[in-house]
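See below for the structure under consideration.
One chain of protein is taken out of this complex; the other chains stay put.
Chain IDs A and B follow the sequence of writing; residue 1 opens each chain.
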Amino acid sequence: MITKLKTDIKEEQKLAQEHIKKQGLRVLVCAGTGCVANGSLKVIEKFKELGADVSTLTDYDKMTIVPTGCHGFCEQGVLVIIPEKHVTYVKVKEADVEEIYNSHIKNNKPVERLLYTDPKSGERILKNEEINFYAKQTRTALANCGKINAESIEEAISVRGYEALSNILIENNPESVIEQIEKSGLRGRGGGGFPTGRKWRFTAANRGGKSYVVCNGDEGDPGAFMDRSVMEGDPHKLLEGMAIAAFAVGADEGYIYVRAEYPLAIKRLRKAIKDAEEKNFLGKNIMGSDFSFTIHIKEGAGAFVCGEETALIASIEGERGMPRPKPPFPANKGLFGRPTLINNVETLANVPVIMLKGADWFSKMGTETSKGTKTFALTGEVNNTGLIEVPMGTTLREIIFDIGGGIRGGKKFKAVQIGGPSGGCLTEEHLDLPMDYDSLLKAGAMVGSGGLVVMAEDTCMIEVARFFMNFTKNESCGKCVPCREGTKNMLAILEKIVAGKGEMQDLELLEELAKIVKDGSLCGLGKTAPNPVLSTLKYFKDEYIAHIKDKKCPAGVCTAMKTVMIDENKCKGCTKCARTCPVGAIDGVVKQPHKINQDKCIKCEACLNSCPFKAIGLK
Amino acid sequence: MSEASVVKLDRKKLDEILETFHYSKSYLIAMLQKIQEIYKYLPEEAMTYIGEKIDGLSPATVYGVATFYAQFSLEPKGKYEIKVCDGTACHVRGSMPVLNAIKSKLKLQEGKFTTENGLFSLETVSCLGACGLAPVVMINEKVYPQMTSDAISIVIDTLMKEEV
Partner (left out) sequence: MTDIKTLFVDGKEVEFTDEPNLLEVIKKAGITIPTFCYRPDLTTFGACRMCVVEIDGRGIQSSCTMPPEAGLKIHTNTQRVRRIRKTVLELLLANHDRNCLTCDKSGNCELQKYSEEYGITKIRYKNKEELLPVDESSPSIVRDSNKCILCGACVRACAEYQHSVLGFANRGSKTLVQPMKGKPLADVECVNCGQCAAVCPTGALTIKSDIERVYDVVLNPEYKTVLQIAPSVRVALGEVFGLDAGENSIKKIYAAARKIGFDLVFDTNFSADLTIMEEANEFVERLTKGENLPIFTSCCPAWVKYLEMTHPDMLNHLSSAKSPQGMLSPVIKEFAPKYYEGFTKENIKVISIMPCTAKKYEITREQLKGETDFVLTTSEFAKMIKSSGIDFSVLKEEEANSPFGGYTGGGTIFGASGGVAEAAVRTAYNMVTGEDLKDVNITPLRGVDASSRSKEAVIDIKGTKVKIRVVSTLIEAEKAVREVKEGKADFQMLEVMACPGGCINGGGQPISCYDSKIKEERAQGLYKEDEELPIRLCHKNPDIIRIYKDHLEKPGSHLAHKLLHTTYSSKKKSL
């Protein structure tokens, strides 16, 4: 059943590659959200200005500045990469551009001071490949992010974009596409880790009428931004992934649901859809085949729960994003009551690569039950924050200490929160745990979207649990009782403990409630909301007890546990503090060291700022 | 009644928006976004109008959607919308001191989020996806990376000067 297509993708590829060759020296400047915030647009302008006079270029007949998507190494932005010279410049400012241009581009002398410094060795790294942050990664979903101009469909085509789609349209066998995805072992990258192929098969079973493919780009996990990077950096890969999925399950319409907080992603996706439609890679009779598929963008409006697939459906339908009970599953009755396939951005971004390189290639990476690579957003108290992609099964130690370059400021590692507010914390004992779906679940955490927040010794785990509970309480849709009332009450208990008013029976109640909320809630948000509480209770119970029994915060974070003290040696008896204190808790005679009446003190810290001699401190 | 609710709604403009979205219920969120873009908030009359004009909606259901999503505001926002990211990465790296600094800088009373002069409004958001630059603050569309109490104070001063 081989179909003859009107589009010759190989020919398109050749043209695109030639087009890029004609660009001369390519200077890649990151134009992801992070680098734009650091001023990359100005860097780009400056480069363009300098390169305008071609005659100043000695070795090249032309220079092209390529604004790319996110490299992932956001903290070091603005990143400037010159592939031909294997160099990455970090923290580039507009003022540095001229030096790079004159010294390196024209005279081949690298600008040392703008090179990346390895946090361990303190050495400047000249070659990209030697930067640990990149060297230890294996990029599949993020393969092109930061390497191509995200707003150019030619550049996407030059790196084999839409080749997989063309191949499957020629082969014209949806069943074999599903088989490939099943064989690859790809699992949902959005949280649950459900086998993608099986999900496709369920949806395809309802083939015949109207069906939809929905891309979940509602990356709400605070501390994760891999989906944003794909949408901004390689939007065509996502579109191609969706088209392949639609072909496999028999859908002709698709939606990308993007958070409104990602304006750049929305802009690039809109452009990408328009360009793909013009080339007939989307739309009616794609590439001349019988397959038609159109994609719409729906902007979210700020609700974490819309990452839950049934809530996302409700939101696309224009309703409050309240999850609906399953069954019926979206595969049977989803968007507008029709069969619907919902996959997240990263999952779909893996699809074209799998189709191109084969299921076997993909399944060689990873562990027994978790195949391929996974992106993680590495943030918190780690030297190299940023976005990374590693094979499933990579250990935490490799991620934090090799790629991440270790803990900031030489502090001691305490824990890592994985999977955001739905996940749990992992401690030192888990550093050598292979990171995959199942071993994380066993450890009481989950891959989730892949947010990794590294915490050092001076982080209070109870405060972290409180932070996440506050988040889920605010983001609970309010539909089911366990989640709505349970998160509210768990937060109340945690606030009580953090405020130094906890009692030992609160711990029992907290644990009991956490288990019920996990067991009884309607949707994934509620079922996972207690995880940060349960895992901190499991691994840091001592810290809870210290807060309750000793009224002490071992990490020294919780203000309520601290006492405001006046250092007798520093106090000059100026009386300023006593006059500032709103509750009259400070007594003393002029020119004599003052004292704080701890029973009266409300720890407002007003005196701290008022003291001209820095004699007042928290202990 | 706040002053804002006296704003005269341009009925024709509303009809144009509804027309753009084919009077279809499934575009309710997009319609509300469009209206907020124009008025900087969602005037009650606009919500009622949509509720009555579009099949399958009512003023109560439109209000329900408007109050479900964090993006929508029922009160006018400031000319400068300050969003302090309190996502995990930003929180861990100290977004709260930044928030407090803004509050005291703008002299915002507890429970208030827009300044008296309507110039600034302040809110926290859960994640702007710029975690590598934590803590970040977004003012209108612009992201300010690696903020501190002092840095944000300077940013606000600059904006204030521009307004004088």
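Operating definition for what follows: contacts are C-beta pairs under 8 Å (C-beta built on N, C-alpha and C of every residue); 3 or more make two chains touch, one makes a residue touch a chain.
Computed from a predicted model, the values in this text were never measured in an experiment.
Peer 1: So which shown chains sit in contact with the chain we cannot see?
Peer 2: A, B
Peer 1: Tell me which residue among A:I9, A:L165, A:L507 or A:L522 touches the hidden chain in the full complex.
Peer 2: Residue touching the chain left out of view: A:L522.
Peer 1: Of the residues listed, A:R320, A:H430 or A:H547, which one is in contact with the missing chain?
Peer 2: Once the missing chain is taken into account, the touching residue is A:R320.
Peer 1: Among B:F21, B:Y39 or B:F68, which one touches the chain that has been omitted from the display?
Peer 2: B:F68
Peer 1: Taking the full complex into account, find the residue in A:A205, A:L441 or A:L509 that is in contact with the omitted chain.
Peer 2: Checking the options A:A205, A:L441 or A:L509, the one contacting the hidden chain is A:L509.
Peer 1: Could you tell me which of A:G478, A:G588 or A:G617 touches the chain that is not displayed?
Peer 2: Spelled out, the listed residue whose C-beta touches the missing chain is A:G478.
Peer 1: Taking the full complex into account, what residues of chain A touch the chain not shown?
Peer 2: Residue positions of chain A that touch the missing chain: 303, 320, 322, 324-325, 327, 473-482, 484-489, 492, 509, 512-513, 516, 519-522.
Peer 1: Residues on chain B that touch the omitted chain in the whole complex?
Peer 2: 44-45, 47-49, 51-52, 57-64, 67-68
The working rule: only the chains that are shown with their structure count from here on.
Peer 1: Indicate the whole-number Å distance between the mean C-alpha point of chain A and the mean C-alpha point of chain B.
Peer 2: For chain A versus chain B, the centre distance works out to 23 Å.
Peer 1: Enumerate the contact residues on chain A facing chain B in the complex.
Peer 2: 33-34, 36-38, 72-75, 77, 219-225, 228, 259-263, 298-304, 315-322, 336, 377, 379-381, 385-387, 417, 420-421, 451, 453, 455, 459, 467-468, 471, 475, 477
Peer 1: Residues of chain B touching chain A in their complex?
Peer 2: 24-30, 32-33, 61, 64-65, 68-72, 85-93, 125-134, 136, 141-145
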